[in-house]
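The complex appears here minus one protein chain, its other protein chains still in place.
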Amino acid sequence: MLKPITTQTEREAYYSRISKKHMAPLWESLHSLVPQYPSTRCIPAIWRYEDVRDAIMESGDLITSEEAVRRVLILENPGMTGEASITQTLYAGLQLILPGEVAPSHRHVQSALRFIIEGSGAYTSVDGERTTMRPGDFIITPSWTWHDHGNISEADGGEPVVWLDGLDIPLISVLDTGFAENYPEPEQPIIRSDGDSYARYGHNMVPVRHVSKSRTSPIFNYPYDRSREALARLATHSPVDEWDGVKLRYVDPSTGGYAMPTIATFMQLLPANFRGKSYRSTDATVFCVVEGTGVVNIGQEVFEFGPRDVFVMPSWASISLSAGQRDVVLFSYSDRPVQDALGLLREERVP
Amino acid sequence: MLKPITTQTEREAYYSRISKKHMAPLWESLHSLVPQYPSTRCIPAIWRYEDVRDAIMESGDLITSEEAVRRVLILENPGMTGEASITQTLYAGLQLILPGEVAPSHRHVQSALRFIIEGSGAYTSVDGERTTMRPGDFIITPSWTWHDHGNISEADGGEPVVWLDGLDIPLISVLDTGFAENYPEPEQPIIRSDGDSYARYGHNMVPVRHVSKSRTSPIFNYPYDRSREALARLATHSPVDEWDGVKLRYVDPSTGGYAMPTIATFMQLLPANFRGKSYRSTDATVFCVVEGTGVVNIGQEVFEFGPRDVFVMPSWASISLSAGQRDVVLFSYSDRPVQDALGLLREERVP
Amino acid sequence: MLKPITTQTEREAYYSRISKKHMAPLWESLHSLVPQYPSTRCIPAIWRYEDVRDAIMESGDLITSEEAVRRVLILENPGMTGEASITQTLYAGLQLILPGEVAPSHRHVQSALRFIIEGSGAYTSVDGERTTMRPGDFIITPSWTWHDHGNISEADGGEPVVWLDGLDIPLISVLDTGFAENYPEPEQPIIRSDGDSYARYGHNMVPVRHVSKSRTSPIFNYPYDRSREALARLATHSPVDEWDGVKLRYVDPSTGGYAMPTIATFMQLLPANFRGKSYRSTDATVFCVVEGTGVVNIGQEVFEFGPRDVFVMPSWASISLSAGQRDVVLFSYSDRPVQDALGLLREERVP
Partner (left out) sequence: MLKPITTQTEREAYYSRISKKHMAPLWESLHSLVPQYPSTRCIPAIWRYEDVRDAIMESGDLITSEEAVRRVLILENPGMTGEASITQTLYAGLQLILPGEVAPSHRHVQSALRFIIEGSGAYTSVDGERTTMRPGDFIITPSWTWHDHGNISEADGGEPVVWLDGLDIPLISVLDTGFAENYPEPEQPIIRSDGDSYARYGHNMVPVRHVSKSRTSPIFNYPYDRSREALARLATHSPVDEWDGVKLRYVDPSTGGYAMPTIATFMQLLPANFRGKSYRSTDATVFCVVEGTGVVNIGQEVFEFGPRDVFVMPSWASISLSAGQRDVVLFSYSDRPVQDALGLLREERVP
C-alpha cells in the first residue's frame, strides 16, 4: 500500500464537497460494489405447509377474492423483510381461491407461474382459454396476457384451492418496465376450448402456420401426470445424476428454450434414499415439494421437508438434497433464463 | 367495492401474526408491486463538465491511481443517493489517469465501457491487447477479462486523461452474479499488437476460423473518426429522423447484436438547429455530449448542455433533444439489451 | 430488339471456338437458366398400394435382407426415370423386412425417415436405442448415426413389415457431401432401453443438462397414437383451415424447428367431405395416406387415393385435397427446411 498523499480528514472534506454535485468516490466502495463472490441479502428459508396452512385458510375469512383482487400471502425472504421478494429477483406467494369465487381479470408485464398445491375445482383463464388446475400442474400466465381465476361452486364439488405463485416482480421493478391494466369485466370471454393449446403444441407437433408472437411457451398448462410419467420412466431405466437425481426442465416446444422468458422451471425426482452431492449456482432457486419427505442442506442450514413445503436457496449457497424412504418429487424455479441470456450464470458441483 | 368481511383492526392483527412466519398480504401492496406505469426512483439529472472538472482534477492530488485501484468519481442519481447508481441498473463514473500512472489489472463479471472525454496519452489493455484511448473512442472491457489502464509519461506527451465509465454494477448486484479477482502483477502481459482486433473484425470481415467464445464484441475500440464519418455522411445524404436525428447503434460484427451483452451503446448526430420530437422508452439512458451545444427536455426538466456534459433520462420519462447553431454529437448507453433479451422493452413516439 | 451486330453463323463459329476453352455464351441459355417460374422435370404421380404391394412382397422371395442390405423398391418420379428420385431433392422407397430378418448396421450423411405402412414385429435401432415400429409412427434416422432394422421371428408374432423410406439422397448428391460406412457387426449394441429418448424429450421437458449435439430431433419415434389424438382434438374443437384441414408439423422439441435438418414432416387431417382450396408452393412434397379415401388434384392430374398410397406434388404445381365420407389422415414430407434456411420458400393460396 502506498502512503496516502492526503489525510483521511482531507478526504472526508472532499467527499462532502463533491456529494453536493451528486458524486462519490468509487475507491471507498469498490470492494462492496464489485465483490469477490456474490454477497446477497437473500438467506436460506423454509415455509412448512403445516405451519402456514391455517393462515392461508384464515385469509379466506378475512377478505374476499374480489376485494383482494388476488388473495395471496407473500413468502418474504427473512433477509429482505418488507420487500415482497423471496430472492432478489423473484416473488413467491400462496394463493387461495374458494368455491364460487372469481379473482378478477387483469394483465401486467410481470410473468407468473402457478404451481398447484391442493384442492380441486379451480380453473384459470389466459388469453381466451380456460384450463382446470390440478395438484402438480405447472401453469403459466405469460407477460401482458389477460388472466382471471375462478372456482366452481361447492355444490359442483369445488374445494378451497391453494397454489404457489411465482413472479418476476422484483426484477421488473429494478428494470423499471412494469405496466398493468384491469379488464373491464371480472372474467374475460372464453374463445377456445379447454385443452386447445395443449392439443396444438403439446404433442411434439405444432400447427403448420404457427408463428411465435410471444417469448412464452404456447402450452400454458403442463399437466402433472405427463411430467410424473417421464420422471418415473427415467428413474427406473436411466442413470441417476449424483447431484440432481432425475431433473427435467420444462420447455417451450416452439423454441426449445425455457417455458418463460424470465423464469426457469424444473421438476426433479430423488429416488428413495438418494443422498445428493453438493453444488452451488448463481441462480437463487425456490423449491416446492410435491411428493415425499427428505432433508436439504443450504449453506449452514439444514431443513427437513415434506409435501407442499416451500424452501429457497440463495445465489452461490451450497445445496444438497436427500430423500427419505420413498421417492421425492420437487418443483423449482429460478431466474436462470435471465442469467443465461446475459452470459452470467456460474455453477459449481462438488465432486 | 364489496363490504369488507373483517375490520381493518382484525386485519392488522392477522398481518402481525403472519409476519412472524415471514408472510405478508399481497392485497395491501399489489398496486405498488405491479404498477400501472414504471414508477422509478431514478430522476432526470445533468452533470456539467465545467462544474465537475475541478473536482476530478483534485482527485489526482487526493489519491494515487495505485491506491485507488480505480480513481473514479461516481455520478450518483440524485434520486438514489448512496447507491452508486445513475439508473436502477447502471453505473456511471468519471475516471482520471495521470501521466505515468497505472490502474492495476483485475477482472470482474461486470461489463464496462469507457467513453473518452479529454486528454491524450492513456491506453487500456484488455485480454493481452493494448489500445490507445482518444477522445470520442468507445472502448469495451468485456465481462471477466483482465484489464488495466495506463498513461505515458509527461515527458512523452502524456496528459491527464478523463473518461466516462459505464458499468452494469447495479444489475449484477441484483442478479447476485458478481465475482472479481486481482491480477498478480500491476499490468498483464501484452500478446497482440495494438490494432490487431480491429484488423481482424473491424472491416466487415472475420477470420475464417473465428468462433465466438464471448457475448461481447471482439472489437474493443470503436474509434471516433469512423463513427463520426458515418454520421456526417448520413446527415448530409439521407433523411434525418424527427426524433433521433441520425442515430447509430454500435454492433458486434460477429453477431450483429449489441456490442455488449448488458449495455447498448449509441452515437447520434443532431444537425444544427434540429428540434427533436418527444419520445419515451423503458430503457433509462445515460448521454454524454461529444460536440455542440443544445437543450434537452426530460420529464418536467429542461437542461442546456455542452461538450463533455453527462445527463440521464429515467425509464418512461418523455425526452426531446434540440441542437444549437452547430451539429451536436451524443454518445449514449442503456440496459436495452437486457430488456430486449427478456421481451420487456416498450417505446412510444409522440407524433 | 436491336439489330444483331453479327450473323448467327459468326456467332456459332465463336461459340465453337470458346467451347474449347470451356466457355459458353450466357445469352443463349439465360432464359432456361434463370426461368420466370420453377420449371421442373418432376411430374405429379401416384403409387397405389394395391398396385405395388405384390411386387413388394415378391422382393422378399427375390433377395434376402442381408444380401440387399436394404430391401427397398425405389419410387421413381416418372419424369426422372433412372435417377432414383421422387422429387429433384428427395428420395422415396418402400422397404420390406420379413420376420427374423436383419438389415445390417451402417451409417451415412443422408438423413432418413421411416413412415410405417403395415405389419407388426419390426424394430429399428439408432445410436444405441431400439424402438418398435407401428403403423403410422414417424421414425427418424439422423445423419451419420449407426442404424439397423430387424423383425422378430414368426413364432413370436413377427409379420412382414413395410414402411416408406424418405431420404435426402439427391440433395446430398448435388451438394457432394455424402459419406457412408458399414458397422463391423450386423447389429449395433443396445445401450439405452426402448422409450428412453421419448421419456427424456417427448413430454415438453428436457433433461436439465441436455446440450444439442445434433441438428435432428432427439425424439426418434413420434408414435401415431399421440399425433392422431392431437389431430382428432383439433378437428373437433378448432377451426379447420380451408386449404390444409388440420395440419401439424413435427418439431424438434429442443429447438422448435423441423424434426430433421433437410426434411420437413407433417401430418394432417381432412374431415369427412372436406373440399380443400387450391394452393401451390416451391417445396415439392411426397404424401402417404394413413386413413380414409379422397381425391387430389395436382396440376392437370386428378388422383383418387386410399390408405397406404403414395403421391407426389411437384414444385409450384397447384394442389387441392378432398376427403371422402370419412376423415382422411395424410403424412407428408418435403425439403422445406432447406428452402426456409436459405430464404427460398414461396407459397401461394388461391382464395
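Note that the chains are named A, B and C in the order they appear, and that numbering of residues resets to 1 at the start of each chain.
Here is the rule we go by: a contact is a pair of C-beta atoms (placed from the backbone, for glycine too) under 8 Å apart; a residue touches a chain by one contact, two chains touch by 3 or more.
Note that the coordinates shown come from a computational prediction; the quantities given were computed from them, not determined experimentally.
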| item | value |
| --- | --- |
| Neighbouring displayed chains - absent chain, whole complex | B, C |
| Residue in contact with the excluded chain [from B:G202, B:P261 or B:P337] | B:G202 |
| Among C:R209, C:H237 or C:R346, the residue in touch with the chain that has been omitted | C:R346 |
| Interface with the unshown chain - residue positions in subunit B | 192-193, 195-196, 199-200, 202-210, 212, 217, 219, 222, 226-227, 229-230, 233-234, 237-238, 241, 244, 247-257, 266-268 |
| On subunit C, residues whose C-beta touches the chain left out of the figure | 1-2, 4-6, 10-11, 14, 17-19, 21-27, 29-30, 33-40, 42, 45, 47, 51-52, 55, 58-59, 61-64, 66-78, 81-82, 84, 87-89, 91, 93-94, 108-110, 143, 169-181, 214-215, 261-262, 282, 284, 314-316, 335, 337-339, 341-346 |
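Here is the rule we go by: only the chains that are shown with their structure count from here on.
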| item | value |
| --- | --- |
| Relative to subunit A, chain with the most remote C-alpha centre | C |
| By mean Cα position, the chain sitting nearest the middle | A |
| Where subunit B and subunit C are represented by their mean Cα positions, the distance between them in whole Å | 52 |
| Rounded Å distance, subunit A centre to subunit C centre (Cα mean) | 43 |
| Distance from the mean Cα position of subunit B to that of subunit A, given in whole angstrom | 31 |
| Two or more partner chains touched - positions in subunit A | none |
